[in-house]
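A single protein chain has been omitted; all remaining protein chains appear in their positions.
Labels for the chains are A, B, C and D, by order of writing; each one numbers its residues from 1.
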Amino acid sequence: MFELLGIPPQVLLGQLLIGLINGSFYAVLSLGLAVIFGLLNIINFAHGAQYMMGAFVAWMLLSYGGIGYWPALFLAPVIVGVIGIALERVLIARLYKLDHLYGLLLTFGLALIIQGLFRNYYGVSGLPYQIPSALQGGQNLGFMFLPNYRGWVIVASVIVCFGTWFMIEKTRLGANLRAATENPELVGAFGVNVPRMITLTYGFGVALAAFAGVLAAPIYSVNPNMGADLIIVVFAVVVIGGMGSIMGSILTGFGLGVIEGLTRVFYPEGSAVVIFVIMAIVLMIKPEGLFGKSA
Amino acid sequence: TDITLGVLNDQSGVYADLSGQGSVVAAQMAVADFDAAGKGINVNIISADHQNKPDIASNIARQWYDQDGVDAILDVPTSSTALAVADVTAEFGKVFINSGAATSDLTRANCQPTTIHWTYDTAALANGTGKAVTEAGGDTWFFLTADYAFGHALERDTTAVVEASGGEVLGSVAHPFPGTDFSSFLLQAQASGAKVIGLANAGADTVNSIKQASEFGIVQGGQKLAGLLLFINNVHSLGAQTAQGLQMTTAFYWDMNDDTRAFSERFKEEMGSPPSMVQAGVYAGTLHYLKAVEAVGSDDAEAIVATMKEMKTDDPLFGEGYIRKDGRVIHDMYLMEVKSPEESTGEWDLLKEVATISGEDAFLPMEDGGCAFALAD
Amino acid sequence: MSTNENTKTATPAMHRSVGMPGHMKIIFVVLLAVLIALPFMVYPVFAMKVMCFALFACAFNLLLGFGGLLSFGHAAYFGMASYVCAHAAKVWGLTPELAILAGTVTAALLGLLIGSLAIRRQGIYFAMVTLAFAQMVYFFALQAEFTGGEDGIQTVPRNDLLGLFPMGDDIVFYFFVLFITFGGILFIYRITHSPFGQVLKAIRENEPRAISLGYHVNRYKLTVFVLSATFAGLAGATKSQVFHLASLTDVHWSMSGEVVLMTLLGGMGTVLGPIVGAVIVVTMQNYLAYLGAWVTVIQGVIFVIGVLMFREGIIGVLSKIFKKPL
Amino acid sequence: MTDAQVNTASAGKPLLQVDGLEGWYGESHVLHGMDFHVNDGEVVTLLGRNGAGKTTTIKAIMGLLNKRAGSVKVGGTETINLQARHIARLGVAICPEERGIFSSLSVEENMNLPPKLAEGGLSLERIYDLFPNLKERRRSQGTKLSGGEQQMLAIARILRTGSKFLLLDEPTEGLAPVIVQQIGRTIAALKQEGFTIVLVEQNFRFAASVADRHYVVEQGKIVDMIENEALDANIDKLHAYLGV
Partner (left out) sequence: MSAMLQASGLTKEFKGFVAVNNVDLTVERGTIHALIGPNGAGKTTFFNLLTKFLQPTRGTITYDGKDITSKSSADIARLGLVRSFQISAVFDDLTVLENVRIAMQRRRGDSYDFWRSEAVLGQYDDEARGYVESVGLGEFINHRAAELSYGRKRALEIATTLSLEPDMLLLDEPMAGMGQEDVERISALIKRISEGRTILMVEHNLSVVADLSDRITVLARGEVLAEGDYDTVSKSPEVIEAYIGAGHD
C-alpha cells in the first residue's frame, strides 16, 4: 500500500473526515458571525461567549430542569437568542450610526462580562455533559472509527448552514436585510420596519452561535473559556470566505476545517497558525475573499 | 511581629479553580490553625489576580514588597509568572513559597535562595506516573504534548523516566495551546500502536483530550491514557464515567486520612469543593512559614528561609518532610487511579491510591538539578 | 447666501503661523510637570508602565487616528521589540539605550515588511492582514528558541546607561523612561502636525482625490505604518527594560486589542486621548487585580459604559466641550 | 405671502398640507417655517438655489429628518411625529437626491426592494419599457450602473410600490437629454393616472414642462408661488430668485 509522506492513506482519510467535522463548527459559527457582520455591520466579539452560553444553557436545562439534549438543541438557541435580542435592544442598537469599531468594543466588553459571570458561578474546570444515548457508540468505517455523534454534527450543521443561506440569499426578507445594512433610513422610508428586522437578525446570529455551543457540549469541555479564543479564528474564516458572502463563510468553514486537519498531521505545531497564513495569502491575492464580491 | 502575606495567583483565568480564592482561604486557615494572634504574630493576608501574565505578576510583586510591606508571596501558578516572581523576590530579599507552578526550573536552573517550591513539579509528575505506568507493563508510549514550555518539559522529563524504566517512546505530537479538538492527534496516537498515551498538557486541554479519547473508543481499543498533570477538579469535570481507570500523580488527595478529611471538610464549607493539591500546598507552606517566623521572632527574611530549611516540615496535609537547600520541598507523592462510577460513593469520591512514591524517589536529586548556589558549598 | 456657512467663522483648523497652538503648549508643559513629580507620588515601576503604554497607544493612534488605518496586529512590533531588547541586554550585554535601539530597529524592519504587504488592502481587510501577520509573529515567538517560549526572557538586566550610569534604581531609570516616552510622544505630535501629516489627513479624507492630485498614496501609508511600528517598538523595548522581562503577553493578539481599547477609550485622532486611555486601562488592570475574580466583569462593564457614554472617547468628548482639538 | 392667498386655481383637495414646518440638522436650523400644500393629482415643484432647503423639505415630509416641528398632514393625517416607515405606509414614496442604490443588491433586487403598499403600481414590463438600460443590466450589482442608470433605477423602483404620492429630488440630474425627455413623459403619464408629485428641480425648463405650480424656496422658507400658466409673465421675477 502506498504512503503519502509517510502517512498511510487510511489515516489520511480519517484525518480528512475529522477536519470536516471541525469545519462544521467553523461553518456554523462563522455563518452566525457573517450574518451579524454582513447585515448589521457589527463585529460581534461576544460570539464566542454566546457559543459558550449555548453549551451552558444546555447543561443547565439538563441539571436544573431535567431537559435532555434533543429539546435543548432547539431551546438553548432560542433562549440565548432572546438574551441576544435583549442585549441588542438595550445596548447595541445605540451604536448603528457609528463606526463598526464601536460595536466591536461594546461586544468585546459584553464578552468579558458574560465570561466573567460564568466563571464566578461555575468555575473554570468545566462541567460534564454526556452524548445523547441515541448517538452513543460509532461506526467502523474501515479506515477509522467514526463516533455517531460526530456524524450527526456534520449533518446538523450542513442543514442549518444551507437553510440560512437560502433564507438570506434567495428570499425577499434577505434582500431587505442586505439593503437595510447599507442604508437603513431609506429602507425605512420605503415602509419596512428596519429596527425590528435588525434585532431579529442579531438574535438569529446569536442563536446560531448557541446552536454550535449545544452541538459542542458533549464533545468539548463545557467551561466559560471555551469560546474565548475562538472569535478571531472564526472571524478569520469569515474574512477568507469573503465578508458579506454567506455561502463563502459556509464553504470556507468546512474547507478550513479540512486544511487545518491536514496540518495537524503534517505539521501539528503549525495548526494554530495555518488559518492566518491562509488568510494573509488570500487577502494578498484576492482581497475581497474567496467568495466575496469585488469592491 | 507584623507579617503580611500576599497570595498572588490566577483568580479569573484557567487556573482559578485550582488556586484562586481557594488558596487565599487555605492561607487564612493556616493562620487560624497556627493561632498566630495568640503567639503574638499579627498576620495580614492580601491577594491579587496576576491574570497569568508575568509582567502583571512582577509588577504586583514589586509593589507589594516595595510599598505594601509584604513579607512573603504565596502560590503563583503558571511557570512564567512564578519565575518572574522568584526573581523579584530575590531582588528584594523576601520569601517566595510557590505551590501552583509546575516548572522544576524554580529549584534548578532558575533557583533563588529565597524560593521554596512546595507542592509538585514536572519532574515529580514524570517520575510518578511515568515510572509506575511503565513498570506496570505500559512500556510503549506516545505523547500528546501542549506546544509550550511546560508541555515540552513534561514530555522531556517523562521520556527520561520511561526510558530509564525500560520503556520506549514511539513518538509524540505537539498540539497548539490552548486547543479544543484533539481527535486528530488522538487518531495519530492510536495509529502509533503505543500502549500508553501520555497527556503532557494541562487544564481544559487534558479534559478535552480525555473526553474525546473516550468518544473515539481509544481506551476500549486497548490503549491506556496517562494524565501527567491532572487536578481533582479536572477529574470532577470529566465525571467518573469518562475518566475511570485513568492514572495520575498527585501530592495530595482529600480522602487520604482523618487529618486530610477533617481539613477538607472545613475547606469545603468555605469553597464548596474539597481543596486541590495546590491549595493544600498553600496551607502547608503558610503553616511552615509561620513556624519559622515564631522561631526567628522577627520578619527577617533571610533568617526565616534558613530556619524553614532547617526545620523538618510537618503538617496534617503532607505529613513529614523537609526542605532542601535549593528550596525543593521533599514529601511523598501518590499514584492514584480514577474510580469507576460503581466504586464512587459521592460527587468528589473520585480517586483511589495505587502507590506511594517517597519524596526521594519522586523529586530529582539536587545534584542533578544545576542550582548554582545550592551546589556551591 | 446660506446663513449656515457664515456661522462658524473661527474654525479650529484655521492656519496659524506658530507650530503648536497655545493651549497644547500649556498642556504639554503641565503634563511634563506632572510626570516629573509622578515617581514621588505613585509607584515608579507602575508609572513607567503607564508611560510605555501611553507611547504605545500614541504610536497606534498615529496610524489609526491620523493615517486612518486600523491595525489589529500592533502587538507584533511591541512584542518583538521587547524580545529583541531583552535578548540584547541579557545575552549580548548591551547598554539600555543600545538594547532599546536594537528592539526599535527590529520593530521598524518588521513594520516595513508587514506594512508593505498590508497597505495594499483597505478597511477591515487591512485590519485582518495585520492580524494575520501578527499571529504569525506570535507563532514565531512561541516556537523560537531565544524567546524562551512560555516562560519568556526573564531576569533581563538593566546595564549602565551609556556604560556609565547605573540604572538599577527605579527612580533614576524612571527619568530615562520619561525622556524616551515623552520625547516619543512629542515627536508623534510633530509628525501629525507636519507637512506629511497634512497629506495623511488628505488621504484619509478622500483617497481617490489624493491620487488624482499625484500623490503616491501607498508610500505615505507605508511611511506612517513604519513610523507607527517604530514607536510601538520603542515602547515595547522600553517596557522590557522596565520589567526586566519579555513575555508572550506582549505579542499576543489581546495586546493588539488592548491598544485599540486604550485609543478608542481615550479618543482616537486626538493627541491626548491615547495617553488618557493608557492611563485608565493600565490603572484598571493594576488595581482591579485586587478584586480577584470580578476583574473581567468589571473591566467589561467599564468598556460597555465607555462606549455608550463616551463614543468619541473621553478626550474626544472633552474636546467637543471646549471646542478645541486636544 | 400666505398659502391661502395663492391657492386659487388648483383643483382637488390638498393631499399634502404643510404648515410652519421647521427643520434642523443637529444644531443647525435649516427650515424656518415652510407653508405650502399640494393637491391631489397635482405636480408641484420646489425651485431654489443650491442650499436653499429643497432636499431638506423633502426629507422632512418623508420623516427622514431627525428634528422637525410644525405640521405636515398627508391625506389629513398629521405625520410630524411619525417615523418614516409609517409615513411610507400612508402611500408616500421618495426618490432621494443621492439615489440610494444598494450595492449588495442586484438591479432587480433593488427594484423589488420597496414593499408593495397599494394596488396600481407599474408592472415590471412597463418599467423596462420606460428604461431599457435597466432591463439589460438587471443582473448587475446595483452600484455598478452608471450614474444616470442609477438615477433611472431610483425612480423606477418607487413606481412599482403603488404609492400615489411621489417625492422626486432632482430626478433628472446627470441624465442624457433623451432620458430627461422620457422622464418628462413618464411624469405626465403618471399625472394622468392620478399620481401626486412633488418635484425638486434645478432645470426649470424641465420643471415648466411638467408642473402645475412652482414654489420658490429661499433660506428655508417658501417665498413665492407661481402658477405654471403664469410662468412666462413671471419669468424675470423667477430669474431674480434663482440668480440667473
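Heads up, the rule we're going with is that a contact is a pair of C-beta atoms (placed from the backbone, for glycine too) under 8 Å apart; a residue touches a chain by one contact, two chains touch by 3 or more.
In this text, all values refer to a predicted model and were calculated from it rather than measured experimentally.
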| item | value |
| --- | --- |
| Contacts of the hidden chain among displayed chains | C, D |
| Per the touch definition above, residue among D:Gln83, D:Ser106, D:Gln202 or D:Gln219 touching the missing chain | D:Gln202 |
| On chain C, residues whose C-beta touches the chain left out of the figure | 1-2, 4-5, 8-11, 13-20, 187, 190-191, 193-199, 201-202, 205-206, 208-217, 219-220, 223, 227 |
| Positions on chain D where the hidden chain makes contact | 49-51, 133, 137, 140, 144-149, 151-152, 170, 173-182, 184, 202, 242-244 |
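FYI, only the chains that are shown with their structure count from here on.
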| item | value |
| --- | --- |
| Starting at chain B, fewest touch steps before arriving at chain D | 2 |
| Furthest chain, CA centroid comparison against chain A | D |
| Most central chain, Cα average position | A |
| Mean-CA-position distance for chain D and chain A (Å) | 45 |
| Euclidean distance of C-alpha centroids - chain B vs chain C, Å | 38 |
| Chain A and chain C, separation of their C-alpha mean positions in angstrom | 33 |
| Two or more partner chains touched - positions in chain C | 293-296 |
| Residues of chain A defined as touching chain C within the complex | 43, 91, 94-95, 98, 100-102, 105-106, 108-117, 119-120, 232, 235-236, 239, 243, 269-270, 272-273, 276-277, 279-280, 283-284, 287-288 |
| Residue numbers on chain D that touch chain A, as the complex places them | 62-64, 83-85, 87-89, 93-94, 96, 100, 102-105, 109-110, 112-115, 117, 141, 158, 161 |
| Chain B - residues contacting chain C, complex | 11-12, 16, 20-21, 46-51, 53-56, 58-60, 62-63, 66-67, 79-80, 83-84, 87, 103, 105, 110, 147-150, 152 |
